[in-house]
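In this view, the complex is presented without one of its protein chains, the others remaining in place.
Letters A and B mark the chains in the order given here, with residues in each chain numbered from 1 onward.
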Amino acid sequence: MSGSIQDTFFEECEDLLEAMDEGLTAIEGGEHDQEVVNAVFRAVHSIKGGAGAFGLDELVGFAHKFETVFDELRSGKLQFDSALIQLLLRSSDHLADLVATARDGGSTDEAHHNVLIEALQKYIPEEEEDLTFEPMGLGGGMGGGFAPAPIIEDKERTYEIRFHPLKEMYGTGNEPFFLFQALSELGELEVKLNDAELPGFDAIDVAESYISWDLTLKSTEGRSSIEAIFEFVEGLCELSISSDSDAADEVNALAALDAAFGTGDDAGPALEPSAPFEAPVPAPEAEPSAVVEEKASSPKAETAKSEQRGPKPTLRVDLERVDRLINAVGELIINHSMLAQQIANLDAGDVRDVETELEGFKNLARDIQEGVMSIRAQPVKPLFQRMARIVREASSATGKTAKLVTEGEATEVDKTVIERLSDPLTHILRNAVDHGIEKPEDREAAGKETAGEIRLTASHRSGSVCIEIKDDGAGVNRPRVKQIAIEKGLIPENAELTDAEIDNLLFMPGFSTAKEVSNLSGRGVGMDVVKNAVTGLGGRINISSTPGQGSTFTIILPLTLAVMDGMVVSVADQTMVVPITSIVETMRGSDDMINSLGADGTLLSIRGNFVPICDVAGALGLRHCNDQPPGVYLLVETETGQRSALAVDDIFDQRQVVIKSLDGVCGNIPGVAAATILGDGKIAMILDPESIIAASPTAAAFDTERRMSNAIAS
Amino acid sequence: MKTKVLAIDDSRTIRNLLAAALEEAGFEYHSAVDGREGVDMYPSVAPDVVITDINMPNLDGFGVIEELRGTGINSKVPILVLTTESAPELKARARSAGATGWITKPFDDQSLIFALKRVTGAAA
């Protein structure tokens, strides 16, 4: 059982680390208010608390140091400065590592650990040191020394206990009767009420406590066991315990008790309260509680905070179960379409009622689908927060100063997309620090702030998710990029390329601008890997750059991997689907719109512009290009902004389709992204316009011609 | 009748640990994820004892004690605070607010039950 609790602990740690990161990021951004500091403190504190329960000593030890520093900050004894904030950030990274190590095994960098501990130590006043934290395994041992002492002594002794509660005790919910009941479990107990102090009836002060008890306990337990029972009423009563046991025993027990309660004199300044808490009467408005301060902050900030920190009950579900549900709902929708079609084909007179019911069924199925899909959607926040660390590490490795600013963290994206986006984003960010952001002195010379800024933004954009990585660095060094591409034989020496085309060379396999492979963005992995990862998610990536001002990578991703909006078309008697996201417009063509170019090239004239025609059937090898000219065109735009007209036989309709991967069914088919099942139960290919155009001789040829004409023009 | 415990803690781990220990020992376990929810739940649960964390969002442990003690009918319910370490200033402050006692984190089952016994008289 403790295993599963431990699992929850690690799951919770993820949330806590996230909260900690979020707070630290806010602090780094100059937000030092109490509630932010408290939130971080709480997160670290909870990690420590949980870790203690599972005996994760290293984690507990480090969290304790971290927490202590935060406690100093919280109480105002310590102020934030940039060195401290950097230390806290590095410490948070290390804490995350320690959690990961505790969960997955392995080891952390001990030297780094010690360096951080030492650095944190410098911020901790020495007297705070005595509050050592004793980790304890679940269910192991006795608690902190105040539970019945495990000293087994056979000798029965008689204790005389005099117990006189002060009036304060009655305000704390302590009930003498329960204490006596607990005592009676230690041995034979005699209770005698002593009301000698009770004044005459008219002199009674109802708030005062006049009653005391004389107790006689015959027990084999040590004195500390008895004192432990009175632990909660220490200071709220007059208590004397005397016994016939030897003096030494008492001294030892007292010492143990003092150590446990911190009530003894010798505990001294180490245990001095850090703030006066003497107020005996609870007075909510006088308490410096976090709640009061939150109310004091601006209403807007308060809403934002309660939104962030408010309890959000969640349910953790095995992803496989969700996916099974998604598949089942997909089948349900297909099933509906098939049913609808069969009813439509029925020769059964009036079926309008059935059709109405069926429409309701369809709407319900869509609702379920939407709901199930949303289960997989998660905010990009944790992903973005991890990226802050990447930028920090990359900055310190390159000796540059770069800051990550994130926006749109609440944007929700399919879980798998988030997972698979981690590597590409890491790579782009490292690249941005390594190649984009200039050295501080160069930035200064260019009149920029010495610290570079990388802006990571997520947003929803017409049915897609847009992730943007924008740096304020030097921008793509186009002459150099082109030079390298020529040297590496990626483009011919006389190639005439537009700026956008040069920028996109970065995505070509085997391209890397670093003179030597730096161990940061290097290892032989180029931006082509990033591009593959993005296209593998059904997304697109684009780069735009302004020399001296920086570069922007834009990643457009589908909202979910399971469904997409598609245009259902007919190609060579086959029904196929073209992703809506890539279609600019659709049109029916007439003969006078078609112009020949060269031997077999054709161009479509649209409002005076010529766009190469790409025959889909031909590109897919289903029919020769010139069999019969298809009459419908889908105008699509590629990454480089090049437009093409995809020629298809007919357009049926636009609908949401459930994506079925062809992985494992067949290998990679040029021009085909995936498959889907249509309403009639038939499978339809989902096309990848980009690769269809690449496979089309006309479009490719036109591209070359355009370049040549560009060359002549310039 | 089972002794009813209302545990208020923002840490899922701690709640799970408490639930496991208390249910094992035969207590009836209820939980709230922060002070505000705990105070709101209090009337409907009507627990025999409250265990509350101190550091929590929305309403902290001190706030819980004050609110429960502040309303006359609850002035007697035992309230145990969960503290890390034997932090004496937190204990002192909790007690002056009206806490009955405390449980030191990390707790083991025995010390937890022992603490409950001293404030409710119940072994379970």
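The definition used in the following text is that contacts are C-beta pairs under 8 Å (C-beta built on N, C-alpha and C of every residue); 3 or more make two chains touch, one makes a residue touch a chain.
Keep in mind that, in the parts below, contacts and distances are computed from a predicted model.
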Per UniProt, and picking from "Chemotaxis protein CheW", "Quinol oxidase subunit 4", "Biopolymer transporter ExbD" or "ABC-2 type transport system permease protein", the hidden chain is "Chemotaxis protein CheW"
Touch partners of the unshown chain, restricted to the chains that are shown, please. A
Out of A:222, A:671 or A:689, the sole contact with the unshown chain comes from A:671
Which of these, A:622, A:635, A:651 or A:694, touches the one chain of the complex that we don't see? A:622
Residue list for chain A contacting the dropped chain reads 327, 330-331, 334, 574-575, 620-622, 660, 662, 664-667, 669-672, 675, 677, 681-685
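Convention: only the chains that are shown with their structure count from here on.
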What's the distance between the Cα centroids of chain A and chain B, rounded to whole Å? 31
So, in the complex, the side of chain B touching chain A is made of residues 10-14, 16-17, 20, 33-34, 37, 55-60, 62-63, 65-67, 69-70, 75-79, 84-89, 92-93, 95-112, 114-115, 117-121
Interface residues, chain A side, partner chain B - complex: 1-2, 5, 8-9, 11-12, 38-39, 41-42, 45-46, 48-50, 52-53, 131-133, 135-136, 138-144, 146-148, 171-175, 177-179, 181-182, 228-229, 231-232, 235-236, 260-263, 267, 271-275, 277-280, 282, 284, 287, 289-291, 306, 309-311, 313
